[in-house]
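All protein chains of the complex are present and in place, except for one that has been dropped.
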Amino acid sequence: MNRLARLAISDEGFIFDPETGNSYTTNSTGVFILNLLKSGADEDEIVKALVEEYGVDEEEARRDLYDFLEQLRVYRLID
Amino acid sequence: MSVKVAVSGINAVDNPGPGVGIAKGIKESGMDVEIYGLAYDSMEPGIYMRWLFKRAFMMPYPSVGEDVFIERLLYIKAHHGLDVLVPALDAELPLVIKAADRLKEAGIHTFLPTYEQFKLRAKDRLPEVAERIGVKVPKTFVVSSYEGLVKATNELGFPVMIKGIFYKAKKAFNAAEATTHFNAIVSEWGYPVIVQEVISGEEMNVVGLGDGEGGHFGLVAIKKLWITSLGKIWTGVTVRNENLLNATERFVRELRWRGGFEFECIVKDDEIYLIEINPRFPAWVYFSAGVGVNLPARLMKAALGMEAERDWDYEAGKLYIRYTDDFVADMEVFQNVVVKGEV
Partner (left out) sequence: MAKRYEKPVIHRLQMGMMNKFGFASPFGARVRKHIDGVAIDELVERFGSPLFVFSERRLRQKFREVKNAFTLRYPNVEFSWSYKTNYLDAIAAILHDEGATAEVVSEFEYEKARRLGVPGEQIIYNGPYKPIDSLRVAVKEGARINIDTFEEIADLEQVADELGIRPKVAIRVNMDTGIHPRWSRFGFNYENGQAWDAVKRIAMGGKLDLVGLHCHMGTFILKPEAYEIEVKKLVDLAYRIEDEYDFKIEYIDVGGGFPSRNRLKGIYLPPDVAVPPIDEYAERITTALLSSLRPGDYPKLILESGRAIVDESGFLITTVHASKRLPDGRRGYVLDAGVNILFTAFWYHFNVEIDREVQGAAEPCILYGPLCMNIDVVDDRAYLPPLPRGTRLILSPVGAYNVTQWMQFIRYRPAVVLVGEDGKVELIREAESLEDIVRRERLPERLKLKG
């Protein structure tokens, strides 16, 4: 998870990784999740936060979170 | 109020687009202008050349569709103002030509060839154009099989040029090389393949701007002195070859060409062989401005309906030097262009 700590994440969803030189873009939900991940929240806490913040149903939130984590893994931003 | 001009092809890389050269010319027009760069990739150098391009905008690819492309231009017009559009890439031209009236209604002016003229410059139509203006073309075969290739090379002998219908040209010195190039071109560009006689002579090019009524706003002829491994000009020299300039004037008159163009030829003694016609300015177009025939500025004026200059008494023997340079930009520019699509 500590790889996330070094990322500079702008509110607009632009992410620069100073160690690898890679850049990423994400959307507002992505920024929301990344900030929670940086603060050490676990999956259940993030799902709960998504439901509260966006009024999305839990099933969908969990499905989308897994998908997002898969993407982060593809980019080697988390283990 | 300054005139707002958008220019595409600002990819000043090893295979450069004409945009930066066009912008430099327009900047030296003596008019109050603001130039915008239109880009297809966030890494196109023009985006970061803030001294030349006041703003830069990402564009959807023309292949996405006319409406989407035009909507983007209308967005720029609505938010920042846009008076003149100078498309500089081949892939944009058919779309912008077809949409020219729509753009004009919206107050965005262009100065382009007609769709008919645009189609005439296709490689397989060159013999027709050459005949109309009284120049030659290298003997050419359009083949779509090995048998065709063998027949063509038997007829032409070696060396011979093997070309794709749109891009790529390779010289073959024997049958084995011809087959290799043929296969490579087929696998990349498909059939048919153009097999062409090699003419040995001076490679000369003319950049010009037709007025659409048979006249023009100036011509500048050059000879390439040094080209890169990609075949792009690195150094060149202005020439005044009357034969070549007369042929170019006949081309402009006969087709009533409108807009910028590049007329590529090989001059062998008194004969002119037409190799290619590009329906836009070439990447070295700034050369014209540098020798006093500022074609990009004249194009902008013509698009605006102003009377552009027509003098083109340039000096032969002026040198064109391209060189590499570098500069440093901020991540912020990149971030904006990536996230917002404009900067």
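A and B label the chains in the order they appear, each numbered from 1.
As a working rule, a residue touches a chain if its C-beta (ideal position, glycine included) is under 8 Å from a C-beta of that chain, and two chains touch if they have at least 3 such contacts.
Fair warning: this is a prediction, and the values are worked out from it, not measured in the lab.
Shown as candidates are B:V3, B:V20 or B:M59; the residue that touches the absent chain is B:M59. Residues 15, 22-30, 32-33, 50, 53-56, 60, 64-65, 67-68, 70-72, 74-75 of subunit A touch the missing chain (whole complex, contact as defined above). Taking the whole complex into account, subunit B touches the unshown chain at residues 40-43, 58-68, 71-72, 91, 94-95, 98, 124, 144, 190-192, 337-341.
Keep this in mind: only the chains that are shown with their structure count from here on.
Centroids of subunit A and subunit B (each the mean of its C-alpha atoms) stand 45 Å apart. Against subunit B, the residues of subunit A that register as touching in their complex are 10, 12-14, 16, 23, 25.
Interface residues of subunit B facing subunit A in the complex, by the touch rule stated above, are 331, 334-335, 338-340.
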